[in-house]
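One protein chain omitted, others in place.
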């Protein structure tokens, strides 16, 4: 999009990351599951009864929070967006600022795509033995520099897990050096999810091939018809049949 | 919007029904709960273990389906929209056409806002003793005319419940003559939900008062800032505190 | 059982209340649902996002807590029995003493069958506007005497709901004067649940008729074969088919 801003985009681009089907499949179900998978492999701790702090309640956060609850954990959500915070609250999750969540959480999962979510000031107030990890975009959500460089000692205790003993004597476990935990510790998305994403990309390319003359030279969202086609293909692949609008219903819609 | 199409709209209109906070509060949680309330009052049947067919997986359908599952019912979703059908499927609900669902459902709840969802042809294949009701917009989702006029007998067995004995001998129970079950049998939305909606309307009116000079004379969606303000007010009223973006985070966002 | 202790029981008695199928149907699903029904009718408040305190985690408490969570409430469980408290904790509920829960709960539901669960000392620390009710055995779980006799004012605001203004100025709402909320405000058990209980009683009577000569003259639990027969009948009535042990499997069992 930086290229777009500079007015230098010489062809139309479809941002497949925005497709509703991609968000749903990839982020909510794909990352939602691979996060559980990654944390389980890496920590080997029981999720049931644990107080898990999920930072962010976008698609990824929603999927992760729902799965954690589904495994009987007690989930706290932190957010900066009031609409999302309200949604998390209404969905029955505890919502509070990170400064407060830091003191009571046992496992932390950042999902925001933002920077500096779990900061030194938070880490210093945490309980002994907490586990921190990130499934957002980059390794900037958890202050892993502080953990890896300013701890009294750092020891790799499991393949992707570092035990950091803070100067206050407390132990903090960091997954994959703060890099995306569902890719480092687990295997990323299951194949069905990748299939969805690839089909999304393929259909988008075909769409551009066919329509590039009428498309503006900028970054556009995935056209609704592609989203719909992906859903139709996915339902067919999974052998799910659905209703079709009757003539009467189409007429009724038109009357609005 | 008909007036808008005719070019006769002489002032700007904000369609409060489109606000995200309204959808969430009103449709998902408000109607989601009052539907359970209405059906329980009217049928006095156990939801646990019942096969409940929810027609439509928009905001209302999502809320109703989630609550039914939360009460241990087995939920089937019917949809015409493939993206929504896929979402229902991925959320773990059975998805199938109404013609198939009609044969196995025990309780039916239409939430579509569309017409002719449960038709004569479906009703004739239903099991003995099923309960039909509607929480969508109007009384056209279930073919109540067929039930009330072409049955062998119709008898009011509870305040809002008619027992229709079909010519094939089977009994079908209809809630509130197919009118909105959560308004007839129960009391509509809880006061918190109404508060949300009113605050939405009030803020929209204030917004128009202040901005009407720059607004086009047509129907527009609720501005994002109103949605956000409603969420902020709601969180405050419910005593929920959330995080704020730090300067560093705002800068990080800008760098994208 | 008092009669039994005095050695004066002149015939065998089967305590149908102990049957596993009765506990499951009657307590977990029956009272579990009618409690939601009663509270919804009486309060007309949204359950989603509310902090609900469930006192007791026996069969009734388990059903109530699960349904409240299923409606997106945030559930706190209080218990005196450590095994049950541990189970509630592992099931993902917050567990704490009533003295602590009293300060943060918004809706309270006692399910213990014990006395003096919510006491004056707790009520005085509660938030403004809380709702108290009881679905255990008798009206002694909530200190309704204190509420109804020592409040500054008591006003009936809905059919079964009293608004008690405490001397500290806070309002406390009491359902059905502390009597069983699912019987006063709602209609008690759905008919399917009653059917289960009656069939339990009937089978127990038939069992005594047939076996009274060999039975001791005391209170005994429901024989396992009756529990099993009730389950078989219930499954048949609900059209559910299950597997049968093969000869090989029966032999395998015997080898242990």
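Per-chain numbering from 1; labels A, B and C assigned in written order.
Definition applied: contacts are C-beta pairs under 8 Å (C-beta built on N, C-alpha and C of every residue); 3 or more make two chains touch, one makes a residue touch a chain.
Bear in mind the structure is a predicted one, so any value in this text is a computation, not a measurement.
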| item | value |
| --- | --- |
| Chains still shown that are in contact with the chain withheld from the display | A, B, C |
| Per the touch definition above, residue among C:25, C:39 or C:173 touching the missing chain | C:25 |
| Touching the absent chain when the full complex is considered, from A:47, A:118, A:161 or A:230 | A:47 |
| Residues of chain B (touch criterion as defined above) contacting the omitted chain | 48-49, 69, 72-74, 89-94 |
| Absent-chain interface as seen on chain C, which is shown | 1, 20-21, 24-25, 28-29, 78-80, 82-83, 85-87, 89-90, 95-98, 100, 114-116, 140, 227-228, 231-232, 234-235, 238, 240-246, 248-249, 252-253, 256 |
| Contact set of chain A toward the excluded chain (per top definition) | 29-30, 32-33, 36-37, 40-41, 44-49, 66-67, 69-72, 186-187, 190-193, 238 |
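In this section, only the chains that are shown with their structure count from here on.
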| item | value |
| --- | --- |
| Taking each chain's C-alpha mean as its centre, the one farthest from chain B | C |
| Cα-centroid distance, chain A relative to chain B, in whole angstrom | 28 |
| Separation of mean Cα positions, chain C and chain B [Å, integer] | 31 |
| Chain A: positions in contact with at least two other chains | 89-90 |
